[in-house]
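One protein chain omitted, others in place.
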Amino acid sequence: MPIQTAEPIIQMRHVDKHYGQLHVLQDINLEVQKGEVVVLIGPSGSGKSTLCRTINRLETIDSGEILFEGKPLPQEGKELAALRAEIGMVFQSFNLFAHKTILDNVTMGPVEVLHRNRKEAEAEAMELLARVGVEAQAHKVPAQLSGGQQQRVAIARSLAMHPKAMLFDEPTSALDPEMINEVLDVMVELAQEGMTMVVVTHEMNFARRVSNRVVFMADGQIVEQNTPDEFFDHPQSARAKDFLDSIKGH
Amino acid sequence: MGVAEVFTTFGDVYLKSVLSTWLMTAVCFAGGLALGILATVLRVSPIKPLRVAGDVYVQLFRNIPTVSLLVIFVYALPYLGATLSYRTCLLCCVILVVSSFASENFMSGINAIGVGQIEAARAIGLSFVQIIRLIVIPQSLRTTVLPMTNLLIATLLTTAMGSQVPLTPPELTGMVNYVNSRSVAGISAFVVSAICYAGTSVVLGFLGNKLDEKVRILR
Partner (left out) sequence: MSANVSMRDALYEAPGPKTQRLVRIGTAISVVLLVAFVAFVLRQFYVNDQLNPKYWSFFLRWTTWRFLLRGFLGTIKVAITAGIIAMALGLLLMLGRISPNRALSAICHVVTDLFRSLPSLLLIYFFFLVIPKYGLRMPAFWMITVPVALAASGVLAEVFRAGVNAVPKGQVEAAMALGMTHGKITRKIVLPQALKIVIPSLVSQLVVVVKDTTVAYVVSYPDLMQNARVLISNYDALVSMYFVVALLYIAVNYATNQFSIYLAHRSDTPVISRVDENPV
């Protein structure tokens, strides 16, 4: 377990957000320690994806505050871009740049944002691609790869920025079943290396095996959070019990 | 009078006519693209009045018949204190019309990128200007090659409006009138002009397809 006394790397305090009438985030309070793997689960529409996306301000919030390394999120401009460069993000739909090769997808951040030398960036990108097992595809374009391969490239693209934390927004939900594990394996490895991760997922096995903490959300609220064993074996709330019952057999 | 005689009698006028048609097509297409880019910038800007102005501009000029615009330029503008040469009137009209379609093409090119790639670019820390330069412009240019080729051919056909005003030399459609009023070779003139239009379209279409094959983005 990570050391609980240090200052949390991500802090959310009394965060609220509305989409019109819909109250998607209601008084969210959440802390993530350095090196911790936090899994967000809950029924669809519970606000877990929105919560994940507020951490690098892809979604704005109405009130409350979000701190990264003790500092409030910048609201715009260079400061915001610099913060985002420190937080990796992996999307459900991969979102690789369609007009760039796999290699260029991975080097774009280091070259354009971190102003690294292209040669060095490419060498490191090749190492990262090898690590996620797609180095043979480096000179293809995204559409030529399978979903699982694309998602692994997306992870490599994030890693190339040497992020201090990574956000995963349902990274396996758009994948065919046989490709889910190749992506999860990469994520497990990252977790074991001590990467700070916030993961929105429906993969309960991953949550149970890898996470330090499970956060259960419903209707825009954090209903309960606990260690994976406690949560899955002894859920406290009725909502969580219903949810776990409904996904049994999956 | 056959096609051969048309060439011996009207050959040099025809040559000038073809060149003038090509030149006008090139000028109108380039001007249309430039104005189309400007209109597109307005339409995607975060400033509401500019967006509305861009939308209105495009709707006006993509829905107005070119003749209707041409008569305004040629006959109405002099009453409003602006007298332009016939050729300038024609070029302005075609450019305005082409620019509205060019902007529509650019907009669908931008729409094809998808929100996800923009968010991914943002998430790795690219600035707004970088996103426009590295993602939006290259992708929208590369996805609009075929529509823009069609627009280029349409521009060529639209310059036929030049036959409605006196031009020296006449462009290809005006040539039919020019030849017809001076000899009995009307049908030959029609055939020659038709071949020039069709030949140019075939070549432009071929080049457009080749370019598209080269730069097309797999999705």
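So that you can tell them apart, the chains are marked A and B in the order they are listed, and the count of residues begins at 1 in each.
Just so it is clear, a contact is a pair of C-beta atoms (placed from the backbone, for glycine too) under 8 Å apart; a residue touches a chain by one contact, two chains touch by 3 or more.
Treat the numbers as computed from the prediction; the structure is a model and nothing was measured.
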item	value
Residue among B:A26, B:A76 or B:V215 that touches the chain left out of view	B:A76
Residue of B:V13, B:L38 or B:A53 touching the missing chain in the full complex	B:A53
From B:C89, B:L151, B:V165 or B:I217, residue that would touch the chain that is not displayed	B:L151
Touch list for subunit B against the chain that is not drawn	43-51, 53, 59-60, 62-69, 71-72, 75-76, 79-82, 97-98, 100-101, 104-105, 110-111, 113-116, 118-119, 122, 128, 131-132, 136, 146-147, 150-151, 153-154, 157-158, 160-161, 163-164, 172-173, 176-177, 180, 184, 186-187, 190, 193-194, 197-198, 200-202
Missing-partner contacts on subunit A, residue numbers	19, 49-50, 57-60, 74-77, 80
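Here is the rule we use: only the chains that are shown with their structure count from here on.
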item	value
Centroid spacing, where centroids are CA-atom means, of subunit A and subunit B in whole angstrom	47
Residues of subunit B defined as touching subunit A within the complex	113-114, 116-117, 119-127, 130, 134-135, 138-139, 142, 217-219
Residues of subunit A that touch subunit B when the two form their complex	56, 58, 78, 81-89, 91, 93-99, 108-109, 112-113, 141-144, 154, 157-158, 161
